[in-house]
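First comes the structure, then the notes that go with it.
Some chains have been omitted; the remaining ones sit where they do in the full complex.
Order as written gives the chain letters A and B; numbering starts at 1 within each chain.
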Amino acid sequence: MVDVATPVYEGPFDLLLQLILKEQVDIYEVNLSTIVDAYLIEIERMQSEKNLDLDVITGFLLIAATLVDLKARRLLPNQSDMDLDEELALWEERDLLLARLLEAKTFKDVAGVFSQLAEDADLSFPRAVGADERFADVMPDLLEGTSVKSLQRAAIRALTPRPVPVVDLFHVNPIKITVADAVAELLDELPRAGRISFRRLTADLGDRIEVIVRFLALLELFKQGAIDLEQPERFGDIEVVWSPGDDVDTDSILIDAYDG
Amino acid sequence: MTDEFIDETERAARVSEYKRAIEAIALVSHDPVPHELLAQLLEQPTALVEQWCDELAGVYRQENHGFRLVRVAGGIRYQTADDLTPYVERFLLHDQRARLSGAALETLAIVAYKQPISRAQVAAIRGVDPDGVLRTLQARGYIDEVGRDDGPGQAILFGTTDSFLEKLGLESVDDLPAIAEFIPGPDVVEALEHGLRVTPEIDVTTAGPHQDD
């Protein structure tokens, strides 16, 4: 089975599920950029297929934001004196995410059962021969109820090349905004700025997704020890300070970010 | 000979003829034959017809024939015995019955249990754009449009087809295992809760290897 040798993930839910259940890592250890990138890829794809569904996209964004929130809560200082409402809200979002992951996991397990059922059913071949020529006179018109559309579908079905199991060669189209790109931008911008507020840093970004991506990139840099984050007041603007430690090689940060 | 005996013999002869008729009809049908249709054609109660079908299936099994009479998609049909797959495949040259991918199976599972369901609802559950997979499943004939949503968008609603039942060898969607059986157990819930926990267990500054208990 190719999929075992080369694990691939079908979208953000699947990725998150696998990371937590299989790899036994928690949200603090997960490189969030991967998951958020997965969401962005999906949204991008829906946009490109003109399938934009606001409800779905809002749902995706909410989950991405929840993840960011959860991780931020762990990374940022002052987590001990959290506002109670704020904390409750976070728990609520967390529960919602948990519910969705459980639902996704449920259907994943059902899919396994379906696979087994289909495999068992495939062992047996049905007779679909019909009556022999002795009954030609009374045979009903077999095209009765066959529409042009169903004929078209049958043609598509028959003429579509059969998928051959191969190692995953499918690469999604590059998306415009990735966390890695944002890290690269910040590595260019922050040394020059020295100290800058998050609000200013994201002032020229029109899209909420881009802001989220920037924020994730900052968390990445913070984790790598390249910057400090200061938040003097609760809900206040975050100050970003360029302060790479002696052992931090900014070039390798960039590489790490691109590698994930 | 008593009257009773005659009646008994005659009844047995009739039942035998009905069973033979069921065999003949199942043999010439392209699709699974519903018990109700058989009952109508034989002018006999459906419950009896069902019983006869089951008895026929039992006899084939007992006599170890190469074919079986199975209940599928709301009816009965003849199928080859499972262990003879290699012979039949060899005869049919190479059967290209398409295997469904994991993504297709998951989407199919969602549609099966949540039907009628819209594309957006599937997307919300799977967390990925399901368009390509839905199109594949529809082209294969496993799902189809079954209506429109009442809402403002009048979204297309999908449901499973008889072909889906045949693909999985099920008699009806009621035969699907109860979804409750698949709700992840406490261990999974706990693992997920742990993974998504709000309060860190480890100090941020010493985020070394993760210790699990």
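We adopt the following convention: a residue touches a chain if its C-beta (ideal position, glycine included) is under 8 Å from a C-beta of that chain, and two chains touch if they have at least 3 such contacts.
Since this is a predicted model, take the numbers as computed values, not measurements.
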Overall composition (this structure file), stated as a label formula: A x1, B x2
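Throughout what follows, only the chains that are shown with their structure count from here on.
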Chain A-chain B separation of Cα centroids, rounded to whole Å: 31
Chain B - residues contacting chain A, complex: 27-31, 67-68, 70, 72, 77-83, 85, 88, 92, 95-103, 105-106, 108-110, 112-113, 119-120, 123-129, 131, 138-141, 166-170, 177, 179, 182-184, 188-189, 191-200, 202, 204, 207, 210, 212
For the chain A and chain B complex, residues of the former touching the latter: 3, 10-14, 17, 19-21, 24-29, 42, 45-46, 49, 51, 53, 55-56, 59-60, 63, 70, 73-75, 79, 87, 90-91, 94, 97-98, 100-115, 117-118, 120-132, 135, 142, 153, 156-157, 160, 162-163
